[in-house]
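Some chains have been omitted; the remaining ones sit where they do in the full complex.
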Amino acid sequence: MALAYLTRVERFNAAHKLWVHDWSDEKNFEVFGKCANKNWHGHNYTLLVTVKGEPDPITGFVMDAKKLSNIMREKVTEKLDHSNLNLDVDFIPKYLQATTENLTILIWKELEQSIRPYRLHCVKLVETENIYAEYYGE
Amino acid sequence: MALAYLTRVERFNAAHKLWVHDWSDEKNFEVFGKCANKNWHGHNYTLLVTVKGEPDPITGFVMDAKKLSNIMREKVTEKLDHSNLNLDVDFIPKYLQATTENLTILIWKELEQSIRPYRLHCVKLVETENIYAEYYGE
């Protein structure tokens, strides 16, 4: 018996801004800087989803990576790709900031049920070459 | 005498969409697909600017890379970073699509004068891991 981890990568391109509606313009720019640009900005996001389990003794798969890819696409990246994260996505609440951290938590919730009986281990989201976030369901 | 080429890389993150105002919604979505999403999408862009010349016999520089970086930032990436390419940038005409190809030509025009007497050789813009464009001033 051996517990292995399998990671699948998908990508999407999206617009967003960071903006708290209850704050003044000044406070938004003070806290979020240029990320608060009213006309939006955007990123090429890279999404890495890790599942854990024992490889199947016959197929050698922790989970069929093609099946994992299909779930990631159907539940997450087809909704986020070429979208506005603040306006267009059903599973991102309007009152939550679309930060990399929050997105990993929201994506976890979208994926957990669909991936079962396989076990979700980590959702990692890379926003730029300088910033990424991870969520382990804790 | 030896002609060398020096390339400097800068990065910016921006939102845009592809949309022809004279076309119907249907035609825009038919031609541009999801790139026509009305609420915008975005990218992490990588800009590579190449100058050519003989290295200075004393400094060994074709051009001071820090100076090249400063010109690229002042003239281009500080204007484009965290911007909406269709709405926020003075040197991108509203009637032109903000495609990778058009952006390389527009960025060339912004840089050419400022870089003189050094000689601009190429403007390369990487939009995603799958698409980039180059312009050589021809």
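Letters A and B mark the chains in the order given here, with residues in each chain numbered from 1 onward.
Here, a residue touches a chain if its C-beta (ideal position, glycine included) is under 8 Å from a C-beta of that chain, and two chains touch if they have at least 3 such contacts.
Note that this is a predicted model, so its numbers are computed, not measured.
**Q** All chains share one sequence and 2 are in place; how many are there in total?
**A** 6
As a convention for this text, only the chains that are shown with their structure count from here on.
**Q** Can you list the residues on chain B that touch chain A in the complex?
**A** Against chain A, chain B makes touches at 11, 13-16, 34-35, 37, 39-44, 81-84, 87-88, 128-129.
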